[in-house]
Every structure is written in structure tokens, then in C-alpha cells.
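A protein chain is absent from this complex, but the other protein chains hold their places.
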Amino acid sequence: MKLSNASPPFLHTDVTVMSMLGDRIFALCALLVIPTVRYGPRPLVMAGLSVLICLVCELLTGLMRKEGVPVTEWSFAVTGLVITMLMPVNAPLWLPCAACLFAELAAKAPFGGFGRTPFNPAAAGVAFATLCWPKQMFSYVDPAEPQWLPVWGECSVHTAQSAAAYLKSGLKPDILPFDMLWGDMAGPLGTGAALVIGACALLLFVRRAAHAETTLCFLAAAAALAALFPRIACSPLTSVKYELLSGSLFFCSVFLMDPVSSLHTAAGRCIYGAAAGGLLMAFRHFGAYEQGAVFAVLIANALSPLISSAVGRARGWEGSVYG
Amino acid sequence: MPAFSQLILTALLAVTAENLLFAGGAGFSRALRAARKPSTAGLYALLVTLFSLVSALTGLALEPYLSLLGEEWILRPAVLTAAAGLEYLLAAGLLRVFAPSFLRDHGRILEQAAANTVVLAIPYVQQMFGFHALQALGYALGTGAAFWLAVLILSHAMKICTNPDAPRAFSGLPGVLVYVGILSMAFAGFTGGKVF
Amino acid sequence: MIPHGVRLEQQKRASLKNEIVSLPSPEDLPAPPKIKPLKKGAAAPRILSAAEEAGIADEFDGMMLERKLSLFASRKTELLVACGFDEDPYTSGAEAVLRESAEDVAEGLWLAAKACGAKERLVAASSRREARRFAACCTGTAAVAAGNRYPARTLLMQKLRRGGKKAEWIGVQACAALGAAVRGECRNETVVTVAGDGVRRWGNFRVRIGTPVGDVLAAGKPEKRVCLVAVGSSVTGRTVTDLSLPVTAATRCVIALKRPPRVPAHPCVGCGRCARACPAGVLPWLVYRELEGGSPEALRLFHVEDCVGCGACHTVCPSGIDLMAAVRRAAGLKEGRDLHETE
Partner (left out) sequence: MDDRRLYFREAGTIFWNGMLFRNPVLAGALGLYPVVAAGCGMRNATALSLLFLIIALPTQLLLCLAGMLLPRWARPAAVLLLSAVFYLPAARAVEWLFPGSLADLGMAAALMACNSIVYARASEYAPEHILLAAAADAAGCSVGFAGVICLVSALREYWLTGGLWGTGVSGIGEGLDAPFAGFLLLGFLAALMRQVNIQRERRYAEVE
């Protein structure tokens, strides 16, 4: 019997970084089911490719830093999957790959990798893709013609305007509410099925892999603004319905408000969520693109240290906010 | 909103472009510490507001003469820069006489505020020919507020970018540049890419 | 308000299934000293000297009972609590002792309370059921259930002190030993729990103090691939590599594990669990961030001097950061010591 030394504690609670990331990956994979059934294996290929690119980047940056085998956690898979979810299913396959490259190499590696990223890497990657290739980012396959898309090649399909685009141009989207709940509409790959996203959110909250208050405040702020300032001529409730279910709002409120970029206190997280929700609605009103969620998340990320120190000062934790 | 985001973006540019946080070399850490003190950041923003206001009004007053001379697109920046120099000279001279201790303590901020103002003021004076006095005031206040916010965000960014896990080549200035890059990407979502 | 502390998987049922087994004492250990029986109506100094004579030590902190009681007396303690529960998972010695020698515990607590001048006595058991079981056989001593969140002892004492009473605690094994002294018995023993995935027979063993740890471990039928043996507590204890080391009063448990429980270290992900777990109101993440920044501001290291060293923060941290070490360092720093000196 050869005994070794170790430092206490000799047990640990079940929630670890790996378990949190694992839950997230599971939830994101669940979101892939509906698009796969509808469009064939293309979404799976896209997701696999994105995750692979992220893994390769992770390995490369680790090797450049000479730290041996660098992959100790699976946040790269979360980044890859979230990026896939925000892409149109008919996007060229290089598009999510480019977004993943940007997310890993520009938004993650320079700041020291997982746990140190000031911005959500996936949000940064998607924002980059939006700015560089808006045409490819916002042309969605028409759900009226259900068909399996080619797995590898280019997709030459009928495109349709998404609900977010209708709202952006001040028109009422012509989509049944039931279709909106199941994601049977033109839009990014994984952001449509509100019911599945809701179930995933519940799973994450119950398993303590995400903070419910951030998401709830995000949705509350967005809903309040949607009711107060509707973009289309309709009753406040209808406006809330369309705003919350269109675009990537619901998805982003669950999967982009990750615990890393967020804050340590419940109050801080509430303010952070509300700020992100408010910014998102501002982007919808004044932004240049139909999908503004990722931009709103980036700005909220930049504000989060300010929120954190403001909450700290309010509680008397910091001698002074600035140090 | 787009106008405000433009202001913030401009202020971010000014903060990074001018040497507030990154005075370079020896002044680097000292300037950083100064920027992180709320009083200094506030004073800085106030001075920027005042200088912006004066610059905008000067530009407004000189506009008719410039258009008489012709080639105003060459003359205008030169005249504005010279005006900022004169303003600084005036302010510093007045302070020397009336409040020498203030100048001794905050002289560096005063001079940097003057230089930053040129960066902040020229775009607007250049663009908005039909500027009137009230707009100038609003613009100056907006600039000051945006500037203050940008200083706050950047002072935190600096701390984030010098964490022990960051690669050595990126820790500090290069990391902050990437940080500002991603942040301005977010603001580009408002404007669709263009600054002005 | 969110309760502090952390809910840990207790894993005590297996070791509590059987009664305490007495292990034969090694032959080379000297026989325990003979002491004069303590009379029922003995005065405080006599009780203290008897405790000293019998060499009774508290099993939770290893402090001599006589010193502990004198300290309580000088603090004008009003309420004395006997801790009949083990706050850390795996260990169940105190619970077993409370079950099997309830009368001795009640007697010892009465004597200890008299020695330190406390008017009120209280026995804290691990659950309501245990408390009822104790109250059924020993009327006259109140019993309560401690909470089920780690660190239960600290949280219970906080709760009692919040009422304005000066409350202190002693271990239930020390109580039982003092109670046995009435009969003139001085057994010099302690109850040690043997548990962990490296042993096949979990249980509580009554062993002579001074027995090698290896003998106790052998009683639990260890497997071949044990690589780590921890004593003291499953959360804050320490590892032993030399199994010939003797069992002390504060050994409490011998935990054999097949592989070291390692959570891979990651940077802080900002979940805030550590602050919720801490019973002392420390904000471990803030302390850690301050220390990591390189120039900690003493003003921002809140309550670090109140750290009880329970290790709850480290246990819950999903990133596996040793927050307790950070808080300890910060406490040293706040006292004016150098940052690196205290490491």
C-alpha cells in the first residue's frame, strides 16, 4: 500500500466546472434534435465542425503556451455549439468555422482562456460573422418547403424573411404562435424552439448550472420594453409575444448569460440581466441588423465589472469602487 | 441612440488614441492609477466637456470667415487645432495667476484634456455645419459623459487584461487593444460598421 | 434570507449500522492510570483535577478538557452544549457514542457545566430522531437537532449565541469520559470511524489512544489499492503516509480512499457559492480576487479574521480553488504580516 499526500478537503460537492459545462452541452445538444429532424444531418455536421475547430484552436493556443496537453475543460464545445445555434441552417459551412476561429483566437486566448474571458466568446464570434458576412448570416431557408438540405455543399434554397426581419421593417410576422413555440419559422438554427429552450433552461436552473435570476431579469426587462414601446401597431401583449419569440432573444437569455462573464451577487446578476435585456431592445429599435442580441450581450459584458463594483460599493464591500 | 453610441465610440477612440491610459513607458502605471481614481476621471471628463464646448463655439464663430478664405477642408482642422492650443494657453495662464496649486496638481490632466478635445471636437465641427449654440452645449455634455464612461470601462479592462492566466505577450496593452476591439464591435452593431 | 453552509452527502448510515466495536489495545501500551472515583457532589476544582488526572481531551479540537473548561469559566459561560454529531461526512463517532453511552454523556455534561459554572446544558444530536432517542433515556437534559448543513457546529453555535447567551461547546466523547470518571474508570480511549471507498467494513471502533493508525485501518478490511489515508475530518483533516503513527484523541476518523479527490483547478467562474457556504460572512471570492491582483487592500478583506477554518468554501468551489488558504493568507496579511511570509 503506497500512500500519498493530499490537501483537504477529501470530498467535494457534485457541482464542478465540468458538471456545469456538461449540463450546458447536454442542453445544447437537445436543441439540435428538431433541426436535425427537419433538415437532415446538416445541423449535426455544422455543430461537429464548429466544435472541432474550437478544439483545434484550444490545442493550438495551449501548445503555443507550452503547457502540455491544455484541454482540461469543455468550454470550447459550448462555444462551438452556441455559435452553431445562432447560424442559419443553410449558411455555408465555413461561416460557423470562421466565427469559431474568431471566438477562440480573438475573444478567448488573449485573455487567458476559460474563466478569464471578459466577453462571451461565442457572442463575439457571432458578432464578427454578422459584421463581416451579414448577407449569409441573415438569409434563412424557407420552412414552408420542408426538405433535407445537402450535408456538405452549398444550399440553393428558397429563402424567407425571419420574424425578426419583419419586425425590423415594422410589419407583423405572418407566423402562427404554435409554430413559433416549436421553432417552425425562418430563423437561426437552434433559437426557434421556445419550448425546448425553456425545458433546457429549467434543467440548467435545477442542476444549478445557470443562474435563473439573470435570465428572468433579462426576459422581464425585454418584455417590459416591448410592451411599452412596440415596434409594430398592435396591443402590448402581442408585441411582447412577438418580441420574445422572434430572433435569438430567448436563446441568448439562457445560453449567452453564462456564469463566467456574469457576477458574484444575485443583485448584480439581476441588474446585469436587466441591462442586457434593455440593450437588446435598444438594438432592435436602433440597431443596424435584425439580430442584435449578441451585440447587446457584448456591451452588457463590458458593463458587468461596473455593475459588480457598484453593487459592492452599495453593500460596503469595497473601500472605493476604483481602488 | 446611434448618436450616443457614436459619442461613446469616439470617446473610446479618444481615450485609447490619446495618452490617458497608455502614456507609454514610465508614465504608464502612473496614468493608469490616475485614471482609476473617480475624482480624477470626473475632473478629466469635466475639463473635456468645457474644452469641447469652447472648441465647438469657436468653430461656430470662425465658420463664416473660413468659408470666405476657401479651401476650408484644409484650413479648418489647422485653425481648430491652433484654437485648442490657444485655449489651453489661456486656461493654463489664467490658472497660473489665480489657482497655481490646481495647475501644479492637475496640469497634466489639463493638457491631456485639451489635446483630447481636438480629437473629440473636430469630427463634429467638421461634419455639422449647421451647428447652433444649444446643440454645441448638448454635444459637449454628451462628450463628457461618454468620456467618463469610457474611462471607467477601460480602467476595469486594464485589470482584466493583466490577469495571471493571460499570455505574457497579450497581458497589458495588447490585451486592452483586443478588448476595445471587441467592445467597438458591439457598438458597430448600432451603426452597421461606419463610425461617422 | 438564504441559509449559510453547504449540504453535503453524509454517508454515515453504513458506519452506524453496527455498534461500536472495541479493538484490543496493543501490548506495548502502558495500562491507563488508576484514578479516584469522582463523588457526585464534587466541587468545580475537584472535577477539573479529575479531568486532568484522567487525561481527557476534546475529540473535536484536541484541547485538554480541563483547560477548555477553565477557559469557559473565565468567559462566564451560561450555556454548555455537548456536540453529539459529526458535521463532516463519513465520520459518525460522536453520534454512535451518544447512542450507546447516553447516561455517561448526560452525567459528564452535568459535571462539565458545573465545572465551568454554566447554568444551562444542551445536547445537540445529528437529527430530530437522535435527539428524541436521547431525551427518552435521559430526562433532565434538553436535546436539540443540529442542522444538516456543513459546518453544522459553527452554525448551531451562531444560532444559540444570536439569542444573546454565552454558549460554548464540548465534544460528546469528552463528556462520556468525564461521566465514566464518576465510576473511577479511566479508559484512555477514543472512538474512531473507519470509512471511505478503500475499506470494505465501515464502522466505529473504540481504540486505545496510542494505537497505530494502521491497526485501526486493518479493522476496516482495507482494499489493496488504497492510495490515501486521511484522519481528523473528511473536510479539514490531513493525510498520513506513515501508518505507524499513533491515534490521538482528535483522530476521530480514518478515511481510506482509492484515488485522491481532485477537482481540476480552473479560474473563478463567478458563481458566488463560496460566499453562501461561508458561516463567518467572509466573501472568499473577493478575498481571492484581491490576493490574485497582487496588491490586496486590507480594507476590502472583510471578516477574514473570523474564518473558522471549516473549509466549506473550498468544498463547494466548482473550480476547485483553495479558497480557505486564500482567506488564511488574507487574515495573516490583515494582521500585518507579509504576504509571502504566511504561506
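Lettered A, B and C in written order, each chain numbered from 1.
In this text, a contact is a pair of C-beta atoms (placed from the backbone, for glycine too) under 8 Å apart; a residue touches a chain by one contact, two chains touch by 3 or more.
Keep in mind that this is a model prediction, so the values were computed, not measured.
Of the chains on view, those touched by the hidden chain across the whole complex are A, B. Residue B:Leu177 is the one among B:Leu46, B:Leu137 or B:Leu177 that touches the chain missing from this view.
In the complete assembly, the contact with the undisplayed chain comes from B:Ala92, out of B:Leu50, B:Ala92 or B:Leu141. The missing chain lies against chain B, touching residues 9, 13-14, 16-19, 21-25, 73-82, 84-86, 88-89, 92, 96, 103, 107, 111, 114-115, 118-119, 122-123, 126-127, 167-170, 173-182, 184-185, 188, 193-196. Taking the complete complex into account, residues 106, 110, 128, 131-134 of chain A touch the chain not shown.
Note that in this section only the chains that are shown with their structure count from here on.
Taken pairwise by the contact criterion, the protein chains are fully connected, each one touching every other. Centroids built from CA atoms put chain C at 61 Å from chain B.
Centres computed as Cα averages put chain A at a distance of 46 Å from chain C.
Residue positions of chain C with contacts to 2 or more other chains are 267.
In chain B, the residues touching two or more other chains are 159, 163-165. Here chain A touches chain C in the complex through residues 1-13, 15-20, 72-73, 112, 114-116, 211, 259-260, 262-266, 312, 317-319, 323, going by the rule given at the top.
The touching residues of chain C, counted against chain A in their complex, run 6, 8-9, 89-90, 222, 224, 226-230, 233-241, 243, 255, 257, 260-264, 266-273, 275, 283, 285-286, 297, 299-300, 302, 311, 314-316, 318-320, 322.
Those residues of chain B lying in contact with chain A across their complex are 1-2, 36-38, 41, 152-153, 155-157, 159-161, 163-167, 170, 174-175, 178-179, 181-183, 185-193.
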